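Supplied in structure tokens, the structure appears directly below.
With one protein chain removed, the remaining protein chains of the complex are shown where they sit.
For chain A:
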């Protein structure tokens, strides 16, 4: 690429920006689609969608999809699928509720037990997939029936939750430790600023590191563009959050922190760790992965354990939100999570997919849900529309791939 270095730097940068955007059109396309949907519903709902409190409830209501989707995207990349997560939400939620309400267990201990149960269920499903060699589809189809059945057996009608602390997880905000800055929650504003600084720093550091190794970094204009766009989005979100809440409390919802931490950690695992590489390698070409010394069964096993854990997290969040365990909890959650992955650009045949993509996919579904429900559209119609959106998103994806 000696020719490229010889051309004037400015010109190359321009070409580079366009080319880089064009190369990543698929990723940017999903984000663009989300923006269009947000703007459309903002207009259709007369500005209600992006009011502070409805934005917070958008996050709180869709947290479960995001939590499940970040596990699901890894499972799908590795060419499996997990149909049991919805049933697990009901089952583990039931276990957690019974511990608190019937056994009188402290709510924190109950959460810990719920997470352990999630891991155990993951080990169970991982065993059948990785050791016995039953396809994930069948193992988790069985799991879907087994755990829905068990949930019904243990929960019965329903188990209401009395612990206010537990119920607070899905409703409360981070404490207002920095006081109110005018109408705004101080802590939220500080967090927002930290996010901007962290994002800008990570982008610039990435550039510096790439350059240090003697490679050509992405064009500076793109880095700046990314930072500017991210800053605008973060400022807007910070504004919404900081002015949300009620007379007692407001600011950053606890659910957002949980989801944010999980997304960050899992994205790190998938993109920066050896295990993440193994997941993509197994999904892209299992035989090549085996011949490269990768223990593919271990990868399969860990993925299902991980999915079990995240199902437990989703179960706790859902239980807290609904304040009552029912056998019908988590119905069709697996479909929402899978749909989020595919809307977010995950390949049906495995090997391709990202966590940010799945998160954006989950938001697409969430915004449609929220927007239509604000407009008072019937839930049956909402379901139909979500189905069409899934079809459309994947169709556009496939057609754009065919063109290139």
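The rule is short, and it goes like this: a contact is a pair of C-beta atoms (placed from the backbone, for glycine too) under 8 Å apart; a residue touches a chain by one contact, two chains touch by 3 or more; residues count from 1.
Operating definition for what follows: contacts and distances are computed from a predicted model.
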Absent chain [UniProt protein name; select from "Ubiquinone biosynthesis O-methyltransferase", "NADH-quinone oxidoreductase subunit K", "Xylose ABC transporter ATPase" or "AzlD domain-containing protein"]: "Xylose ABC transporter ATPase"
Of A:127, A:239 or A:275, the residue in touch with the unshown chain: A:275
Selected from A:292, A:328, A:384 or A:400 as touching the chain missing from the view: A:292
Absent-chain contact - pick from A:216, A:229 or A:257: A:216
Interface with the undisplayed chain - residues on chain A: 1, 209-210, 212-216, 272-278, 280-281, 283-285, 287-295, 347, 351-352
